[in-house]
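Input: one structure, supplied below.
Only one protein chain is missing from this complex, and each of the others stays in its spot.
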Amino acid sequence: MTSSTNSTISSETRVRVRYAETDQMGVVYHANYLVWFEVGRVEHIRQLGLDYKSMESDEGCFIAVVEASARYKAPARYDDELIIRTGIAHTRGSIIRFDYAVHRAADDLLLCEGTTTHIVVDRQMRRAPMPTHYAEAFRKSLSGTTD
Amino acid sequence: MTSSTNSTISSETRVRVRYAETDQMGVVYHANYLVWFEVGRVEHIRQLGLDYKSMESDEGCFIAVVEASARYKAPARYDDELIIRTGIAHTRGSIIRFDYAVHRAADDLLLCEGTTTHIVVDRQMRRAPMPTHYAEAFRKSLSGTTD
Amino acid sequence: MTSSTNSTISSETRVRVRYAETDQMGVVYHANYLVWFEVGRVEHIRQLGLDYKSMESDEGCFIAVVEASARYKAPARYDDELIIRTGIAHTRGSIIRFDYAVHRAADDLLLCEGTTTHIVVDRQMRRAPMPTHYAEAFRKSLSGTTD
Partner (left out) sequence: MTSSTNSTISSETRVRVRYAETDQMGVVYHANYLVWFEVGRVEHIRQLGLDYKSMESDEGCFIAVVEASARYKAPARYDDELIIRTGIAHTRGSIIRFDYAVHRAADDLLLCEGTTTHIVVDRQMRRAPMPTHYAEAFRKSLSGTTD
């Protein structure tokens, strides 16, 4: 994650680790971070004044994941409170990329960082244009330096 | 589970415990049994010559869960192979109840037994009649003694 | 759920439905309610001034689920905010039973109610006594009328 993409991180949301999210290694099972990225993404969109739920129901648009990656730095443990920091790293046409950093709230230790790339699709999973007011809000949320 | 409902148990399917399904207690997280019940239910319907996927796509019918219960007898552990035995305990109108027993394959130890009750609903989640050929197949799979 | 058990419900916690928790029926997959019951249970214990995490790490005690049930009244949908109301319905020796009611925050509609029964076990999953100060706190949280 370069400094230019870090500069776009602009929203925070918190989750507490559920017992169901741990595994027998005694730490959080790694796939759950992708779920938390989604929690961060939805809250980020909400903080831009938009609503992903309405994007689906009103516009018939879905943002399907085309790529996801995560780098695990330190384990999250049961009952830890976590901060998910989310930003839009890039958007053009029907493509949008989000960056994430998950920190432990108690000491702000970085646990995981990652990225997801999405394309807008319609109900039949065919590529579709990004609705205009979403595209504008997403672009505005970007710092000038990315892309 | 009474002997009359046990007598209807007629299909078996196998799953292997995934790491993701364990928790930090070192055993399977209890909610996963409901997922395995679903695996058993779908296979049971398939073994009756039907197909739940088509029931949704062709008939526009869904079987929504209205009640679920599980009694946990012994823990399943990572990498255990499990046998899910599934039967229809009861069906009438748009209601259907399935019984389940999950055994460890290695020694047939009973790990969990449970039941789920469903009603047929349409796409808008309104109660709907059971499609006729499903209703007939479900009734035929029952032993004479239940209900 | 009888009025006597309802009277013990004493803590509330909120969750927002995650996309990962929906299924292709367009509503929350039913097994997720057991996970939310756990979220409610942990918060209830915390509000009694205790800490389930410490119970595991300091006392070497775990509360294993021996029975769980849920009755589904109305579907939860993506992005809904939910209120989980949790109470202790019964406790004696190493057994403890929790009751739950999940309501939609927007209109307080009851979506699901359920119960889980637990026994205290040690690291080897053998039945163990409830640590004294947990037992006392749990009993105090009960109203006088249950069981």
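Each chain gets a letter, A, B and C, in the order it is written, and its residues are counted from 1.
The working rule: a residue touches a chain if its C-beta (ideal position, glycine included) is under 8 Å from a C-beta of that chain, and two chains touch if they have at least 3 such contacts.
Quantities reported herein were computed from a predicted structural model and do not represent experimental measurements.
> Quick check: which displayed chains does the absent chain contact?
A, B, C
> Tell me which residue among A:Val27, A:Ile45, A:Val102 or A:Met130 touches the hidden chain in the full complex.
A:Val27
> What does the interface between chain C and the hidden chain look like in terms of residue numbers?
Considering the whole complex, chain C reaches the absent chain at 19-20, 22-27, 29, 31, 78.
> Since one chain isn't shown, list which residues of chain A touch it in the complete complex.
24-25, 27, 30-32, 34-35, 38, 56, 62, 64-72, 75, 125
> Write the list of chain B residues that the hidden chain touches.
16, 18-20, 35, 38-39, 42, 51-53, 78-79
Going forward, only the chains that are shown with their structure count from here on.
> Which chain has its Cα centroid closest to the overall Cα centroid?
Chain nearest the overall C-alpha centroid, as shown: C.
> By CA centroid distance, what chain is farthest from chain A?
Farthest from chain A by mean C-alpha position: B.
> Cα centroid separation between chain A and chain C, in whole Å?
Centre separation, chain A to chain C: 29 Å.
> Among all residues of chain A, which ones touch two or more of the remaining chains?
19-20, 78
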